[in-house]
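Note that one protein chain is taken out, while the other chains of the complex remain in position.
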Amino acid sequence: MKELLRVENLNAGYGDMQVLWDISLEVKEGEIVALVGSNGAGKTTFFRAITGLIKPYSGKVIYQGREITGTPAEKTVSLGIAMAPEGRHLFAGMTVEENLLMGAFHRKDRENVKKDLEWVYKIFPVLKERKKQLAGDMSGGEQQMCAIGRALMSNPKLLLIDELSLGLAPVIVDVLINVVKDIRDMGKTVLIVEQDVQVALEIADRGYVIETGKITYHGEAQKLLEMDEIKQAYLGI
Amino acid sequence: KENVIKLGAAISMTGKLAREGKYVKDGYEFWTWYVNEKLGGIKIGGKTYKLQLVFYDDESNANTAAKLVEKLITEHGIKFILGPYGSSATFATSAITEKYGAIMVEANGASDKIFTRGFKNLFAVLNVASQYLQGTIDMLANLDPSIKKVAIVYEDKLFAKSVAIGAKKHAEAKGWKVVTFAGYPGGTSDISSLLLKVKAKKPDVVLGSGHYQDGVLLVRQMKELRINVKAIGETVAPTLIDFVKNLGKDAEGVFGAAQWAASLKFSDPYIGSTQNFVKMFEQKYGYKPDYHVAESAAAVEVYQRAIEKAQSLDPQKVRDAIASLDFESFYGPIAFDELGRPAKKGMVVVQVQNGNQVVVWPEKVAQAKPIYPKPKWK
Amino acid sequence: MSEVILKGRGVTKKFGGLVAVNSVDFDVYEGEIFGIIGPNGAGKTTLMNLIVGLLPLSDGEIYFRNVRISGKKPYYIARLGIARTFQIVKPFKGMTVLENIMVGAFFGHGNYTSYKEAYERAEEIANLVGLWEKRDELVDHLNLAQLKRIELARALALEPEVLLLDEVMAGLNPTEMEKIMDLVRDINKKGVTVIMIEHIMKAVMGLSSRMMVLHFGTKIAEGTPEEISQNEDVIKAYLGERYSKRRKSA
Amino acid sequence: MIIQILINGVLLGGIYGLIGLGFSLVWGVTNLINLAHGSLVILGAYATFWIFHFLHIDPFISIPLVMVALFIVGYLMQRYIFNLAIKADVFLTLIMTFGMDVLLAQLMIVMWSADWRSIATTYQGKSFIIGQYLFPYTRVLGFVAALILTILTAIFLNRTKTGQSIRAVALDMMAARLMGVNPGKTYAITFGIGTALAGAAGSLISVIQSFNPAVGGGITLRAFVVAILGGLGSVEGAFLGGIILGIIETFSAFYLGESFKNVVTFTLFVIILVTRPRGLLGKKYYG
Partner (left out) sequence: MKKHIIPLIFLVILIIIPPFLSGYMLRILTAVVMFATLTEAINIIAGYAGYPAFGNVVFFGMGAYVTAILMNHGFGFYLTLIPSIVTAVLFAVVIGFPVLRLRGHYFAIASLGVNVAVMEIVNNLKIAGAAEGLTLPLKKGANPHVVYTYFYYLFLVVLVLSVIFTIWLEKNRFGFGLRAIRVDEDGALAMGINTPLYKTLAWSYSAVFTALVGSIYAYWISYIDPETVFDPIISVKMFVMMLIGGASTVYGPLIGAVLLELIAEVVWSKFVNIHGIVLGAIIILTVILIPKGFLDLFTGGFSWRRLVQNIKENMI
């Protein structure tokens, strides 16, 4: 499999406060990779650094063989990197449909956008029912679906999902797990952050464990699930 | 080392009164320059003194003006203060000069109220607000005894309202009926509702009191609403050049009240005549002086005259000298009543005729006969 | 069984055409932990907002110990002894951890009026919820887990008789979650009645003595966790196959 | 008579609407309460004035020119000044625009003096009659211009990609970036458009009243009222707000007297705010 994303010795943070220390990681095309770790470990920060929402202090982000370190977020999306951010960040004053279409903002292929919209509606029927409702008026779970839908609308090669199951009903989590797998089967690559380590490692091919800004373990998801350290720290067993 | 007499002033160089403030400044500076350069200064007992003008920008703010006058008095030690522009600032600053026993000769604060406080050291060279439209009313009553109804509209601010109240009293004294007496807030860009009411009352004369933009607005909207009357009289606006430039033909026939006009013919002990004043000023500043310039220059002349007369720089003596002045200047007769207001000077009425602003009243200084009644709008 | 402390009858909330909460009746008994679950958008948060008075009811009534509280102002209800946490954390930014907690102490049921008393009370609570180390830090710099604790701490400082928790476990990893679960148990043991909304089954099922399930604003089930987890409607509408499979295999 | 007052009010209101439009747009999108708006309007009036003075182009015809010029001014101002502090507290950014207002007002005085200016068109003061009602040319033209610009702005915001990106940034800047929108540029474009609209309003001002740099403050106040009445960020709202303000002013001036028109306007304004806090056509989640 071809390598899609490679991160080398990434250091990043906010102002004086360094959060990430020498992070290295790689993601191959068509993989689902999970990033797990406790609260405040720096997972979100890592996503922000890759998408270009913050500028790393040092290190490299290589995507499709090209270095994209420090490329601002508004540019990375057209390279095929999309993110469903933590906290959803929908355009509250726009309708659900407008939100989804915003996901395709940078796209030129109008025809396919329509098709993708229908596809997203098929995945999340609730969104279709509520397409005229303001996104801000929806419940937390509905919003999460909309956020993932919006990210999908950008036709990404690499999809980053921060806190996949946060605040979602178990049935919906089931749906999302399948969606993530479907997305992968369509040839897209998915990188997820997920608190429910069980869920995360169940769907992922590989996983990285991040603790206070450093990668402590990585490997095949199944293997990680069986490691005692992980069981103790993250599965509460 | 040169001997100097310092005159201090707070002048509106910025803010909403910056336009008028510039005239004031030019007027003060012109006469100072004239005294120093053309007359060689002021002689007191053999010594020659030069006048020196010390001024600051009050940002068109009365409070700042007060602060500055206090600075002039207490830091520069100046006892001879020239007025700021506008009634509010004159109010505030004159209270300070009075407290410190300094003198204020002011040329640009016309509100009647300024003179109700019994100040001893305050003198004005300009007529008070309530007198502004009296000349216009006298003239019209003289021209056409059949006038019965007058509408008075004014900007609802200190000066303009004082003018309107004075005009109302005077019109009623002439036996006219004031059919509309209405103010509108400052800064208004539409008085159509007010004018519709005026139109319904069918007045013979409309009198407007306000500043430049009010004058223009009144004429424009009267035309837009096709309100035809026998005469339109205003305060300041028609005496300004911009009025004619902006309104063009529509300005024709509008009367304006001025403290002074460049066409007047007075003699002056220093500069010779009004004409000379106008000529020299125009040469130096490149524009024709309007009455703000003239009254401001006259205020400096008052100090000059009084100091020469008193032969002293003692504030008390100079004050007494000012109180007893009685002479004709390029600006008109200068003498003060017991409250410090002009005792002998009157206002003049100007009318726009063929694009020129000509004096039409009082008769003895008139350049032309008033055009009456005003032609209807086309 | 003990007394009913909070009672709702025909509680309804409409947003325009949408009926977010539809004529729900509920009884919460003193001293219990009462779980509310339901699909996203079922109306759980809305119901909580109705209880604490942040939203006016469209219909129905809510009683706290037989005192009608529907229609009362939120601060009044809070002072009566009903505290809540917010699903989306709302710390008072620009204040330290202790100061955040002090706000609760000052204005709650406990009614501490002096700075010193409130301060001491806040210290106690900071200690209780495990924020002792962070007590003098500005809340702006805390991470989500800590903010959730602040939510809890502030609510506790009100010294409530009823505590409403809206997804306090969301976004926490299992270890963190266990800690908070212990905390909730402790609080409950001290006599505080707890109503919790949660999507993490391990937490609600583990803590609750009774549960209620909302679906499209309507109550579709009520009972012990055991009953709920076997209810076919609930599995279909909410729990999903994976959950029941996992449960069975466990 | 009542109809004539109504006509006057509506015509005046159109211009108010245009004054409020740019202000409302900028506020709604960038969260910047632009206290320099009035000064920018006056800048537009000066631009119109000088174009008329030197090139003898009619003020209504020069509107596009003025708008382009002002767009550039606004774009640069936002991009290189306001953007530097845009994330600060709203009241700080408010103070910043206040500083800009002070600066601009004085700059205009220094450059063009405080003289009163206005443009004397051949048709000023003239009106046409329909039935028994008078329609002053300048005001009718002003109204039409305002209406057209409002419609164009609405179309721009709702139908174009740039418009969509402006709305997106207004709602959530971080998310907008993730969609590929450059917020710095979008803010600058928005402010540029707001300034261009202010400039257009200036063009209208220059033909209906006299102006100098000091009248900006009053205009900003009107813009405030219009924006709030209509609802922040709502284009149609701004126009409607303007019309309502115009009608309120003319009617209260007629029935209660000019002196009370501001009292009525502002009392009503406060009442509307209290009863409809989002303005008449304000949209949720903006501003």
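For clarity, chains are labelled A, B, C and D in written order, and residue numbers in each chain start from 1.
Throughout what follows, a contact is a pair of C-beta atoms (placed from the backbone, for glycine too) under 8 Å apart; a residue touches a chain by one contact, two chains touch by 3 or more.
Every value quoted in this text rests on a predicted model; they were computed, and no experiment measured them.
S.K.: Among D:I95, D:L147, D:I247 or D:L280, which one touches the chain that has been omitted from the display?
M.R.: D:I95
S.K.: Which listed residue, D:I2, D:I72 or D:V110, touches the chain dropped from view?
M.R.: Counting the whole complex, the residue in contact with the absent chain is D:V110.
S.K.: Touch as defined at the start, partner being the missing chain; which of B:A66, B:V179, B:I271 or B:M347 qualifies?
M.R.: Final answer for the missing-chain contact: B:A66.
S.K.: When the complex is taken as a whole, what residues of chain D touch the one chain not shown?
M.R.: Touch with the absent chain occurs at residues 27, 33, 35, 81, 83-96, 98-107, 109-110, 173, 183-184, 187, 217, 221, 224-225, 228, 232, 259-260, 262-263, 266-267, 269-270, 273-274, 277, 287.
S.K.: Residue by residue, what part of chain C touches the chain that was omitted?
M.R.: Touching the chain left out of view, chain C contributes residues 52-54, 73-76, 78-79, 83-84, 86, 90-95, 99, 102-104, 106-109, 112-113, 115, 118, 154, 158.
S.K.: Against the chain that's been left off, what residues of chain B make contact? List them.
M.R.: Residues 13-14, 56-57, 59, 62-63, 66-67, 70-71, 73-75, 88, 91-92, 95-96, 98-100, 111, 113, 116-117, 156-158, 161-162, 183, 185-186 of chain B touch the chain absent from view.
What we mean here is this: only the chains that are shown with their structure count from here on.
S.K.: From the C-alpha centre of chain C to that of chain D, how far is it in Å?
M.R.: 48
S.K.: Indicate the whole-number Å distance between the mean C-alpha point of chain A and the mean C-alpha point of chain B.
M.R.: 75
S.K.: Mind checking the centre-to-centre distance between chain B and chain D? Centres are C-alpha means, answer in whole Å.
M.R.: 36
S.K.: Scan chain A for residues touching two or more other chains and write them down.
M.R.: 137
S.K.: Pull out every residue in chain B that's touching 2 or more other chains.
M.R.: Residues of chain B never touch two or more of the other chains.
S.K.: Please list each pair of chains that are touching.
M.R.: Per the contact definition above, the touching pairs are A-C, A-D, B-D.
S.K.: Would you tell me which residues of chain C are touching chain A in their complex?
M.R.: Residues of chain C touching chain A: 15, 37-42, 45, 87-88, 143-146, 167, 170-178, 199-201, 237-243.
S.K.: If you look only at chain B, which of its residues touch chain D in the complex?
M.R.: 14-19, 21-22, 60, 156, 182-185, 187-194, 196-197, 200, 212-213, 216-217, 219-220, 223-226, 242, 245-248, 250, 377
S.K.: In the complex of these two chains, what residues of chain A are touching chain D?
M.R.: 51, 53, 72-75, 77-78, 82-83, 85, 89-94, 98, 101-103, 105-106, 134, 136-137, 150, 154
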